[in-house]
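Quick notes on the structure that follows.
All protein chains but one are shown in place.
Up next is chain A:
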Amino acid sequence: MAFPHRPDAPELPDFSMLKRLARDQLIYLLEQLPGKKDLFIEADLMSPLDRIANVSILKQHEVDKLYKVENKPALSSSLVNADKMAGRTRKYKVIFSPQKFYACEMVLEEEGVYGDVSCDEWAFSLLPLDVDLLSMELPEFFRDYFLEGDQRWINTLAQALHLLSTLYGPFPNCYGIGRCAKMSYELWKRLEEEEDGETKGRRPEIGQIFLLDRDVDFVTALCSQVVYEGLVDDTFRIKCGSVDFGPEVTSSDKSLKVLLNAEDKVFNEIRNEHFSNVFSFLSQKARNLQAQYDRRRGMDIKQMKNFVSQELKGLKQEHRLLSLHIGACESIMKKKTKQDFQELIKTEHALLEGFNIRESTSYIEEHIDRQVSPIESLRLMCLLSITENGLIPKDYRSLKTQYLQSYGPEHLLTFSNLRRAGLLTEQAPGDTLTAVESKVSKLVTDKAAGKITDAFSSLAKRSNFRAISKKLNLIPRVDGEYDLKVPRDMAYVFSGAYVPLSCRIIEQVLERRGWQGLDEVVRLLNCSELAFTDMTKDDKASSESLRLILVVFLGGCTFSEISALRFLGREKGYRFIFLTTAVTNSARLMEAMSEVKA
């Protein structure tokens, strides 16, 4: 069922090197404080740290106790000050990851402990979650940049790209779209120039790189996911490459933390599949497994010995994984049918295709009235807004009113956030504003017009989804049933209803080796000055390396997008590598925009 790669598909580079680098650096930092030491770890860093250096490695380097810290800056100072009061002297080191900001030192200074601690940086910015997936584990990137306009992480990203090019050679072909992509790219290039010589003359391993801002395509990220991995993420939340399956999945009284990656053979075969195929696949697999077990009957002693020593362990492992994923499937089905998942998907498809808008709006209203889920309601409102170029004023007001009545008045701030990010806006009354808008959008690209940018950014960001969809053929014409077992295009990740915009852009640019002929699309995306191509003249890149493509998602990518591009790769003989600031989904995006009472 999992489609094999074409025989000419290039091999993936070995990214475990990144882990080793991070681990060595961490150990070096730990050894700077010789002897027994306690380690306080910020909650967000727990899982990534565990993927790099587990407890036994930490113990080897004399880490005595581990503490999880919820409240970051206050901790070190309260700890130090408490020790001071108690007359205890210890050595303290604060390790900042992935980088130390000036403000960090300032906080330490204000708390009066700057002189008592030594500071270090653990430049751990890229975590290989899987053979083809690198995550910066920076979920805050999305809100910081796309809502607050905070550019601090751009430097981190440029450093990460620089690291990749020193390890895996230069990237001869670069493409990108979006303001953040462009800034990151320019900063990265400047870093390369400053440290010239290091990558020059090396043969590129990865031939192409594509940088894409999340706000170029919000639609895809807002859709309900229906490929298995995405669905598992939407339902159980995959965190740092692993998921906690609760008792309802494990069919025992315990929860189980399961690593989800290519090493899980069962998972690897179903991760990219449309959910409707997964169950039948798993039951087939179970039957096969049973058959293999059954071979035991009629074995003589020697054969049995062989079976036990060689096959049984593997079979048992497979059995374990199989039952876990079957459990997960059952749990997903139960949850999804309860909330009338079919209705929801139908509404989403209607929004994507742009018909029955009134009906969809009523559906959303009912969703809000029934208090189904604050995040889900918000997601549907945003999807309606983006696909329709903003809500008509009457709906904009009434849906917001309904939402505030259902979920609380503090969401007035949430709406202000969503408007600023361009996720939930009001349609401009009539066409009178378009002239102003086009003027403003021109100003927006001008650096000096900062203030105007602030005030009008949401106006300038018309999503133009319908027009883009038409231009790029995002809604496949359906003749008969879309066979989800044998996908024919990337639309399969959304049940054949919609080709993810982000992936379509990448496909088109790779095919055209640039943005030629996409001018209109780029204009509709409000990215006229922000789409770029940079091709190196000298042709050291092998044809194999050119089919290895690093896609960088600034602000997060979803598992659906990953699945879609993996599919595209298999069709075209490419291999995609994903670098994302964090793996995201619709709920995470909405939560990032939500204001919650403290």
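The criterion applied here is as follows: contacts are C-beta pairs under 8 Å (C-beta built on N, C-alpha and C of every residue); 3 or more make two chains touch, one makes a residue touch a chain; residues count from 1.
The rule we apply is simple: contacts and distances are computed from a predicted model.
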Review point. UniProt protein name for the omitted subunit, picking from "Dynein axonemal assembly factor 10", "Vacuolar protein sorting-associated protein 16 homolog", "Dolichol-phosphate mannosyltransferase subunit 1" or "Glutamate decarboxylase"?
Key: "Vacuolar protein sorting-associated protein 16 homolog"
Exercise for review: Out of A:G149, A:G314 or A:G517, point to the residue that touches the absent chain in the complete complex.
Suggested key: A:G149
Exercise for review: Check the options A:E248, A:E366 or A:D483 and report the residue that touches the missing chain.
Suggested key: A:E366
Point to revise | Identified contact with the non-displayed chain, of A:Y407, A:F465, A:W515 or A:Y574 | key: A:Y407
Check your understanding: In the complete complex, which positions of chain A touch the hidden chain?
Key -> 99, 101-103, 106-107, 144, 148-152, 154-155, 158, 183, 186-187, 190, 194, 196, 365-366, 369-371, 397, 400-402, 404-410, 412-413, 416, 447-448, 450-451, 453-454, 595, 597-598
